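The structure under discussion is supplied below as structure tokens; questions concerning it will follow.
Of the protein chains in this complex, one is absent; all others appear in place.
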Amino acid sequence: MSALLKAEQLTKAFGSTQAVADISFDIAPGRCTALLGPNGAGKTTTIRMLAGLLQPTGGKLSYAGLKPGQSPNSLLGYLPQSPSFYGWMTGREYAVYAGRLCGLSAAEAKSQADSLLERVGLSAAAKRPISGYSGGMKQRLGLAQALVHRPRLLILDEPVSALDPLGRHEVLMLLRELKQETTVLFSTHVLHDAEQLCDDVIIIRNGEMALQGSLEEIRNNHRMSVITLHTEGDIRSMQWCMAYQSGAYVKELRRIEKGMELVVTDMELARGELLRQLAKDEIRVTKLEFGHSTLEELFMKVVSE
Amino acid sequence: MSQWTIIWRKELLELARSYKLLWLPLVFLLLGVSQPIMTYFLPDILANAGNLPEGTVIEMPKPQGGEVLAQTLQQYGMIGSLIVALGFMGAVSGERSSGAASMILVKPVSRAAYLLAKWTAMLALVWGSLAVGYLGAWYYTSLLIGEVDAIRAIQALLVFALWLSVIGTLTIAASVWLRSGAAAAFSALGLALLLSLTASFLPRALAWSPGQLPGLASGFLLESMPEAAGMIIAAGAVLTAAVLYAAVWRMRRMELP
Partner (left out) sequence: MNESTMELSKLLPIIAPFFVIQLILVIVALVALAKTGRTRGPKWLWVLLIVFVNIIGPVLFFVIGRRND
């Protein structure tokens, strides 16, 4: 499947500050992609370049299936982090206006606006001025106006980070539905949101590409076996932990309160060895876990490197 | 319907909802009407001011209708331009800094259409307000002071409308360039002042300057027209077009929050 959007060596410098450097990625049609990274990593800058609000200082963006002379913006629906509307307009007026600007006829724009407002749960507030809307309502109106021309790619900048837990839940539920219908790219600094919704992730750090791929792939390739040992914390057990000699199969050893954590390369070997030693020295084990590293740990590691 | 028309209608709706569509014409009308009324009552006001010995006769040359209309235009040149600049100083910068412009301009909307719709909406309101106020002034002048030649009055109105268009265009262009509305109003008014000051200090060297437009408008009414009338009008139109072109050029390259 060819990419819907291809970014090649995308770069943006503000003066001498390099906000985004040499980022390349593909957005495949029908996929949901998260642009992940800590605050200040260059997510918003990247998204603003994709939306055409900023001119890249280097690199290239290409959209598939663009007719000659057609603006790439006709394929895009965009929702910024904190959308700003015309406060004097009503929600419905804005949605209709957005539709008309995207080339819908008056009748089409009205019916699209009504069905989308219904869908995002704003029917009751549709005839009220936007200046009285709450943050969550604005975000939902933002979704409705971004979808009004049935865009092929929906770009969202931190769609839930400014919302309270309820608003957050509402918008995430909507996104879960929307990703069935269109290609979605959204930025977030919360891994959990990405994990819940996405097929692909792009992790950036300090404006540079840190890691990208499908969530499955990343999970499998970077999964590490981890053994966690908790003891009662008695002196003998703690001394045993301190004196523990790691074998060649242990990649990393971390002391934790009342125990230790081992990142191992060969789980079978490590398991047998550790169990034998624990039994032999009669260590007071309270909890012993043989598992895998979480994505969260990987994310933290990639981002803090 | 073209995109320009859609944005233009939104601009008019905004002018209506923000009450600009009401207060601008009302203020122009008040300014226009007050000039002939003041002129008419001036002798009475002076007579009632007291401190004058009984039987004093105040000799005041009775002004011509054209003079009063020219004074009205002078009022519009000062207070009217101030109002135009203040009324439109945030046309682009306000939407840009709030982020509302980003939401609109990521849609397949031409930035030129966006700006031109704002510009034409501004022109429509400024011309409308000026016409309403000027007609009020004209009516009162012919009622209280004396008749004014209709052709001359209309010529003066059209020339003055061009001058206010120059100021409005400068304001909108400044609001594309600058982030703050106050700075936009200040620079537009500053440039307009510079134009008219240089034009009045160097009437020969700058005989064709658009800064001569207010003088030309009054000239029609006072029957003392400068010679370069055609040149001045052409220069005003060219300046407006050039400033507008520069604003569109900047708009196309503008980075949005």
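Couple of notes before you dig in:
Letters A and B mark the chains in the order given here, with residues in each chain numbered from 1 onward.
The criterion applied here is as follows: a residue touches a chain if its C-beta (ideal position, glycine included) is under 8 Å from a C-beta of that chain, and two chains touch if they have at least 3 such contacts.
Only a predicted model underlies this, so the values are computations on that prediction, with no experimental measurement involved.
Here one chain is not drawn; of B:Ile7, B:Val33 or B:Ala199, the residue touching it is B:Val33.
In the complete assembly, the contact with the undisplayed chain comes from B:Gly87, out of B:Gly65, B:Gly87 or B:Gly236. In the full complex, chain B makes contact with the omitted chain through residues 18-20, 22-23, 26-27, 29-31, 33-34, 37, 40, 44, 47-48, 83, 86-87, 94, 98, 140, 143-144.
Simple rule for what comes next: only the chains that are shown with their structure count from here on.
The distance from the centre of chain A to the centre of chain B, with each centre set as the mean of the Cα atoms, comes to 52 Å. Per the touch definition, chain B reaches chain A in the complex via residues 1, 3, 6-7, 10, 14, 17-18, 98-100, 102-109, 253, 255-257. On the chain A side of its complex with chain B, the touching residues are 48, 51-55, 70-71, 73-74, 76, 78, 80, 82-86, 88, 97-98, 100-103, 106, 142, 145, 149.
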